[in-house]
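Reviewing the structure listed below.
Every protein chain except one is present and positioned as in the full complex.
All chains are identified by letter, namely A, B, C, D, E, F and G, in their written order; residue positions are counted from 1 within each chain.
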């Protein structure tokens, strides 16, 4: 049986939870505020109380928030992550903790998207920011926290070397996120992406440039290995 | 304390097991048969009985095999995977099973590299080959096996669409491996890589083109989440 | 005999209809509103009553519309498609129907450009939107409508996998349209383009990124195979 | 019900005919001669008498041919097209004729792959070779034959301008095939591909570099518009 | 002896005329209006009465114009060409005429930059605009004018096929100018550039994307072959 | 009237001389020796006594040469240029001389293709080889010869800087030829091509990588400006 | 012992001086004015009196300047270089002088970033601007100053030929900086970068596009060879 809601502009996948264990996430980019609010409302009315909306910020986020409160749906805006959450995070029930590591200060918005996503999906997160490889001792000072994680998300722009260095330090899988941070020959993040894909460290896989959400999502899957309903 | 063996041409990392939980793997490409055999012998003498050698085939693999047997090290050649294993696979102790899925027949060597790597590292593997998206019913006929896995490795060349389709069908993390299979605008696998990195399905991350080893390695890490010694 | 109108800035091809069966279409991008209105007026005065203007929107479209009404030419603006039509659509006289399928909500403007173009050129169109491959059941729920078409237009951004999946499901030719929807390594639509060009499904050909018009136009030609005047 | 034959290395799609109207085609590249012969034999035993095998040539083609004749399957080798056909071509039943046009002499192998594919699938084909745009009068001398076609396949390497020029001359849909013919900045055919994708002529769509088969296949679909069983 | 004027921000090359036969041209992009005016003034004071300033438009051009008139230098602004000329054009003394041909209306600014540059340098110019290859008869209607030229400048965006078609029609050298006109896979003009560089027509050479000036300059050199002082 | 010879595999353009002033040139790459000899024979029989065949070398060139002598056509092989000429060069009747300049020793085959082509077409040529910009004084020692030319062909691989330096030294038009000489990030000549296209010197235009023929051909056109029959 | 200051958004590396001889530099892009001021203040309080802040300009630079003066830290803004310096430059103690050479006027901001960085780090700098290779005599007029330097920084956009020409003229190491100056096929500076990386001159190495700071920094290291504390 097909269980989806057709809104004309969108086709909401209600079967997603039973198919993949997680309800549909609303990707806010390329949708206007009214569309986002309407999708969220429809999901809520069909029984999804915890909803994650990504790539919304500033005025647009505030508007969605107001729209939702008009129909009595309580939502939080996480400005730094460009994320809205309704119904709060899922209760942490992962195998271990997730470490989110960044090379620089400018990578933090992507890191927060990853961290908030993972927290929403029921994970505990450690944030280790601005520990790029040009100052290894900053990274080494935090290596115990990183090694304690069951999954590590390594986020870096420029040359993206962080992924390889972290990959060589830990026994957990590493999800690498290239960012568009940098200039010139960074090619909008493509250089970091290529760097991470060619990592000499085993155990590193890569998601799209600036895709904090994707990293947080997969990290959560990994941190629930064997636990996700099938 | 530094625990590595210096051979002049190579610097074997004996600390690797305690740092990452898995002994160093010998990447056979770019090393000659004598170098490979010598590295394996040294590792063996320093207590590594289970050794994985990748990217060796044909004459070169046979030579390494002979060299090792001369010093009483028993090794198996897996031709289809371009892999040599000494001391047999590690005992399966993963959380669940790993599914290795390919789009076509030509992707099988990469798939076998992934499958053999995962088996070496202590995992049980299901192989589902030649189920590309142009004939969805072939994939759907195997969907139960795929959904039963705790990690899925999706391997495809050409347009690499398999990763997204599989990603939308399962609740487990998907490791996507683009292959160099195809011609013309496949750009040696880069088109499939870009396709997989841009996947509209959540829970998909990507390794290098033809990197079956890397996918099998990370899949094993995931299938041992919370179990790898730290 | 040369039958074209020279306006200095443009050289209107009046012979086009007899050469290709369809009057010249006005591509609005890179022309200002006055130029567009003047070309349309000239075509109208030379006997073209049905005129299609693409890539005009908002203020510019309204201005063209007003200019045309000043010389008693009635035109409709299709905002969602960035299209203006004078004289209404041609009467539907195709062999069958055209299906326009999109992967996501953000692909809709391109889809509407394709659908409106096809309708203008005398075709009946079915719209099936937001049925991306990450939720296959949404697509499968519509497969009968899609299989009923004589031509299918498959529109998707990100990894563009929709084209291959649809290509494997139908017996009609598929025109694939990559869109610039996505971010990071989508390379402004180039990743989807490469993906579609490398499609493992037979019967798929590709037009330029975001080229809804081109897809609608070719789909119309196909839906009139053997009927177009020569 | 799943109707496919599993050979371990391949998964033959017997449902394909009813799903898409055409039996599976064997893509010979990346398969060895024994695999190809075995797939053909299995298809034949399951009732497919007309079988098309592409991308086989020289020794390999001869070997397949011998293997098939050992099990009493008669096959023809078309050397120039790198194609083997068993059971002869399907009876021509298209709406009209298909024109295959090339820019140069070196494009002929791709053109023959297209032409033989179309003939196999039940179409009559006109071949117009070596009429590149640097000598327009050669093309114009054949324009009547080209205009008489219901579909045109335009094949060119180097700058690929043929597609646009042909597209402007005819009222039929044009399938453009970039070839890898050329050198230097032709980027292995990518320059011609980009050129064709950016064609200023309406009604042109594009398949992969050197993909004569894909063009012949889609041209056949178009030439049977409204006739393919669904 | 070094004959240049140092302004700190610029180093004006007064020797250029004797070395290359033509005085330095002021490239306005990347210089502010005051810098441009000052360079022009210095050149004027050192005896250069005919000065060409490119890539200036709107407000900036008007400002330069005013600044020059304040020091009694008369200059004309050619808005359509983004060019300012002081002292009028050089007297036409070329071998023949230069034809400037464009594919579309949107290419006209680049064409005007070429045409005005050539006129400034002492050439007579024929403008043939909007005669793209998708409507060959428009081009053929003007072929006599084009064939009458001693040099042809062919300007086109999108797939840039105009260069090859024109190259095949004339006995004069053709300077091809790719433009950034187009969208999607036009890659900002790179597709047209690649197309033109790979031209199957002999006698075609290429300048940078949108470089009307460069084309007009070289065309002038060619039209003065054997006449330029050395 | 169409004046071309159809050979099935080729369509010889006999009208080319009257249209462009120069008979068709046989591009030997991608044609086998028999095809080349047959085309040459046909042209000869239709009155073309001076024939240029490019991109033939070694065994293949010798075979063509023998084949032609069998039908009493005398041809010379220029090994260094990969060129065969029948009937000798055209009598020099250019406006001035053509200078062919290379950056290094490895660029010489391309340079000879250019020089021999120009000589065939009736030009006198000066060869100035191995004067790359890393040793400017070598170039400056020859500057008088270069400045004496009416056209300069600048040929270089690696970074292709020669084109700009030469462009700044002369008053004649410069045809730049990037070569595939170099390694690593030379991208098979693409880096030199980009460098030359972006030349800061005016009066430089560019042909395809390693396209000595194209440069020689256009240089000849320029050296005959106003003289080529129309 | 780890000596770094954690600010949440940044992790200041106080050990940097003893590890690399130079205190951390604040890269202003991607940080807001408050973050920059706070980092500078913290460094100051921990004993760093000479602080370099790059990539700050206009309003943002003024704000940082005011914020610092509020806590009694005196800073100078170098507008042309987009740099702020606190505590003045380090005393010049280099082996020799550093020459900063540019191809054009538009390269000056990058040059000033390099020059100011070098001066801050204790070097004397000669500025030689707008001496591009299209007018070699301008460069040759300054060759004595350039040859007198112990390190040369060569800065150019467009085709970046300056690096090779300078590299061939001097016995000192050359740091090449490609700039994004240019248009069209300059690819945002990538063409100049490729050109410089492929330089035929020995002794040239390259930094990122527009990376004046990186060039100035490395030039200073070189000018202090054997002097930097270890």
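In the analysis below, a contact is a pair of C-beta atoms (placed from the backbone, for glycine too) under 8 Å apart; a residue touches a chain by one contact, two chains touch by 3 or more.
Because the structure is predicted, anything quoted here is derived from the model rather than measured.
Chemist: What chains on display are touched by the one that is not shown?
Modeler: Even though it is not drawn, that chain still touches A, B, F, G.
Chemist: Among A:94, A:167 or A:216, which one touches the chain that has been omitted from the display?
Modeler: Per the contact definition at the top, the residue touching the missing chain is A:167.
Chemist: With the full complex in mind, choose from A:109, A:135 or A:214 the residue touching the hidden chain.
Modeler: Here the residue in touch with the unshown chain is A:135.
Chemist: With the missing chain put back, one of G:12, G:115, G:181 or G:204 would touch it. Which one?
Modeler: Once the missing chain is taken into account, the touching residue is G:204.
Chemist: Of the residues G:132, G:182 or G:214, which one touches the chain left out of the display?
Modeler: Answer from the full complex: G:214 touches the omitted chain.
Chemist: Since one chain isn't shown, list which residues of chain G touch it in the complete complex.
Modeler: Listed in rising order, the touching residues are 19-22, 25, 95-96, 147-148, 150-151, 168-173, 175, 193, 197-199, 202-208, 213-215, 217-218, 221-223, 225-226, 228-230.
Chemist: Considering the entire assembly, which residues of chain B contact the chain that has been omitted?
Modeler: Considering the whole complex, chain B reaches the absent chain at 2, 4, 8-11, 13, 15-16, 19, 29-31, 35, 178, 180, 188-190, 193, 208-211.
Chemist: Tell me which stretches of chain A touch the chain missing from the display.
Modeler: Here the touching residues of chain A are 103-104, 132-136, 158-161, 163-165, 167-169, 182, 184-187, 190-192, 194-202.
To be clear about the criterion, only the chains that are shown with their structure count from here on.
Chemist: Among D-E, E-G or E-F, which pair gives essentially the same interface as A-B, with more than half of the residue-number contact pairs in common?
Modeler: E-F
Chemist: When the C-alpha atoms of chain A and chain F are each averaged to a single point, how far apart are the two points in Å?
Modeler: Going by mean C-alpha positions, chain A sits 57 Å from chain F.
Chemist: Centroid of chain C to centroid of chain F, CA atoms only: how many Å?
Modeler: 44
Chemist: Among the residues of chain B, pick out those that touch two or more other chains and give their numbers.
Modeler: Residues 104, 135, 168-169, 184-187, 197-199, 202.
Chemist: Okay, what are all the chain pairs that touch?
Modeler: The set of touching chain pairs is A-B, A-C, A-G, B-C, B-D, C-D, C-E, D-E, D-F, E-F, E-G, F-G.
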